[in-house]
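All protein chains of the complex are present and in place, except for one that has been dropped.
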Amino acid sequence: MPLTMNREVFITCAVTGSGGTQDRSPHVPRSPQQIADSAIDAAKAGAAVVHCHVRDPETGAPSRDPALYREVTERIRDSGTDVVLNLTAGMGGDLLFDGTETMNRMSQRSDMAGAEERVAHVVECRPEICTLDCGTMNFAEADYVMVNTPGMLRDMAARMTASGVQIEIEAFDTGHLWFAKQLVAEGIIKDPVLVQLCMGVPWGAPDDLNTFLAMANNVPADWHWSAFALGRNQMAYVAASVLAGGNVRVGLEDNLWLDKGVLATNAQLVERAVGVIEGMGARVITPAEVRTRLNLEKRAPLAR
Amino acid sequence: MPLTMNREVFITCAVTGSGGTQDRSPHVPRSPQQIADSAIDAAKAGAAVVHCHVRDPETGAPSRDPALYREVTERIRDSGTDVVLNLTAGMGGDLLFDGTETMNRMSQRSDMAGAEERVAHVVECRPEICTLDCGTMNFAEADYVMVNTPGMLRDMAARMTASGVQIEIEAFDTGHLWFAKQLVAEGIIKDPVLVQLCMGVPWGAPDDLNTFLAMANNVPADWHWSAFALGRNQMAYVAASVLAGGNVRVGLEDNLWLDKGVLATNAQLVERAVGVIEGMGARVITPAEVRTRLNLEKRAPLAR
Amino acid sequence: MPLTMNREVFITCAVTGSGGTQDRSPHVPRSPQQIADSAIDAAKAGAAVVHCHVRDPETGAPSRDPALYREVTERIRDSGTDVVLNLTAGMGGDLLFDGTETMNRMSQRSDMAGAEERVAHVVECRPEICTLDCGTMNFAEADYVMVNTPGMLRDMAARMTASGVQIEIEAFDTGHLWFAKQLVAEGIIKDPVLVQLCMGVPWGAPDDLNTFLAMANNVPADWHWSAFALGRNQMAYVAASVLAGGNVRVGLEDNLWLDKGVLATNAQLVERAVGVIEGMGARVITPAEVRTRLNLEKRAPLAR
Partner (left out) sequence: MPLTMNREVFITCAVTGSGGTQDRSPHVPRSPQQIADSAIDAAKAGAAVVHCHVRDPETGAPSRDPALYREVTERIRDSGTDVVLNLTAGMGGDLLFDGTETMNRMSQRSDMAGAEERVAHVVECRPEICTLDCGTMNFAEADYVMVNTPGMLRDMAARMTASGVQIEIEAFDTGHLWFAKQLVAEGIIKDPVLVQLCMGVPWGAPDDLNTFLAMANNVPADWHWSAFALGRNQMAYVAASVLAGGNVRVGLEDNLWLDKGVLATNAQLVERAVGVIEGMGARVITPAEVRTRLNLEKRAPLAR
């Protein structure tokens, strides 16, 4: 079936991520307050969805402390700025080894959590959306394996669904998208289905257009989808995703730069994406419209 | 650059694999003698290359005992039938877990070997080609992760090259092909480069044509390549790969069936592939021609 | 939306065409009796549909004499062999020029008929299907333009629909498929829609897989479709089309050869296609099943 341009596009801003980027740009938010503020600015600039990780407020190192997620959630919900909150559930599947002759034991640097622990903050904060990294792969440069086994994915997805949280499937390669269809076929992920095509994350799908279209063509017609590319192709993929019928994601998790030599803020990246989308003749939709499309329930502030 | 049909095609027969197929067909060879005999029959039927795993001669369970590889190698080299021998180096990266709440320890059922051990049989037998599974992924139905980290791949590839053995990169998804280019860029894999596109292995790249073409388009113009699909699309992918400019792989490792309800032998699958290739107007090339193309050195029998 | 393999495939045999092939193979049928006989043999071999042109019985030159079409139709309907009859309506749009400095007049060798004349045999014979070549292009080697303007296509399509004949859109390039969608959008072509993707006809879409998939991906999900490639890739495209979800066309109109140096009959090409399809695990469907799928009405013999 043809790829048809999307004329009503929602923007997700990936606010901070878990990468070691906090020392490479002063704009990468670390503390819950910084993360919430940057998310709110992104929403004001046009992002309907904000995708948040949390970090150690001092060091900026990645964290999965539920208290930090809770503070981010509270600050955003209390802000008066409407936005759909999307929390990562990607932490806790970090497997490392200490060398190629000691593969029979995990490195102490690994962070391998159980399913319950990995979704604890989702169950507690009940964001409207949370992510599910839909496979296992070598991730980025170091000898780090992102581990999400089929059993773990089934377990986590069931917990997310039981909590009333919309799953955003993250597909980092074509096989992840294939397994996502399996989860839908098994009834573990239910309608409406939402998938993010993650292009250019080493060593997943590269961000060339042939690979992107193979993935876009493989999204079922009744799913909702978005895409992004890491790094300097971020804005090019805003255009490519809209052309192919998808929504878009930008933000400092994926790219630090506005222009050559100019470090970006999240709001600036969102503004740039709005310009690209509107320049193409499409419209940027609101959080309320995203909720209608994905059948999301707007959350009340967390009980305190 | 355009995909152009390959008019001179070599066939690899994947003779037995490591899957639990030995009880599903009487034709899946188990003992070194059975494996060698089936490989030789495949060569006589037109396979220029035979890709061999070894199995426990009694149970058919996968094995990585160098003595079994040695016996297969000797039997094939002594047979008087010319064929290029390709041994797997895929064993020894099997990671399992015992449940989604105990992810912080490996299951005892894991088989995680060091780099030296994983290539020991390659160093000893010096096949003309050995395989390198170029990434980490959830593999097939069970909660089994095929682990090949970047560091491990660099280490194994360097050992293979040092042994004078041609590497066949196995790319199970688009990210594996991307990392293979990285190994070539780093000089760890040297010209001529050979890659096998492995389609339809859960949970790697699915075997639809869009995904296949994304991978085929991403093979550099000066690399040699082949492709296969698992299961009932095996023969369709013989046609597709030739059309896209590649070589082909068939065999019982990937597919047990000749026709609906008819279990195949390796030789029969090779014969069927020869028919498809010749029916398309292409020619099946010989082991000697493969050696010229890949700059391989024909091996003498192993010293005893 | 993903391309999914077609597991229930119908075969069209293009029996004779209009090309200058009649002197290149003794098997290319010329007279109505030869054409009908070859069509019937093709049906017996597994073709559910036979696509027929007519030729001058003596010279084999292409003809559009309604009496010849009528004889072919009668012979096939009277044969007792069930098959869906598909008559070409491609004749009568042949524009030639006599040199590059006399472009302001048509060559006398042109055959440019009006809409009524071009569909006269369709109205008279009422085949279950007739073709509509959905565009204008340089056709094959000589300076011959196949002319089918938008206005002519609208006119012819309306006449075909009014006669109760199912249209098979012939798309020789991506723009033809685009215009076909326009005719459907205008309501001139009605459900069920059937399109044939014609690959490798100079100077339309080439028969490489990238172009083929661009076209296959652009067929709306609720259309029926088939594909073929000219010449030696005919059988490869049987496999490719089935893999991509389509039906198939073979026959002497498109390819004269069974194997290198072996001239084919229509029945042999159909048999070969049956083998490829069944080898892929798909089933070849019957004329009755095609009628159900396309909502066709089986015709009674022509009144005489």
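Order of writing sets the chain letters: A, B and C. Residues in each chain are counted from 1.
FYI, a residue touches a chain if its C-beta (ideal position, glycine included) is under 8 Å from a C-beta of that chain, and two chains touch if they have at least 3 such contacts.
Computed from a prediction, not measured in an experiment: that's the story for all the values here.
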Check each of C:V147, C:I188, C:L263 or C:L302 against the chain that is not shown and name the one that touches it. C:V147
Decide which residue listed in C:S18, C:Q196, C:N218 or C:N233 touches the omitted chain of the complex. C:N218
Have a look at A:I35, A:I76, A:A240 or A:V284 and name the one touching the chain we're not showing. A:A240
Touching the hidden chain in the complete assembly: which of C:Q33, C:T59, C:N138 or C:T292 does that? C:N138
Looking at the whole complex, which of C:D37, C:D155 or C:E278 touches the chain that is not displayed? C:D155
The one of A:E8, A:D259 or A:E297 in touch with the missing chain is A:D259
Write the list of subunit C residues that the hidden chain touches. 93, 97, 99-106, 110, 112-116, 135-138, 141-143, 145, 147-152, 155-156, 172-179, 202-206, 208, 210-211, 213-214, 217-218
Which positions on subunit A touch the chain that was left off? 2-5, 208-210, 213, 216-217, 232-233, 235-236, 238-240, 242-244, 259-260, 272, 276, 278-281
Counting contacts across the full complex, list the positions on subunit B that touch the omitted chain. 1-3, 217-221
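Methods note: only the chains that are shown with their structure count from here on.
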In angstrom, rounded to a whole number, how far apart do the mean CA points of subunit A and subunit C lie? 49
Nearest whole angstrom, what separates the Cα centre of subunit A from the Cα centre of subunit B? 35
Indicate the whole-number Å distance between the mean C-alpha point of subunit B and the mean C-alpha point of subunit C. 41
Where in subunit C do residues touch two or more other chains at once? 2-3, 217
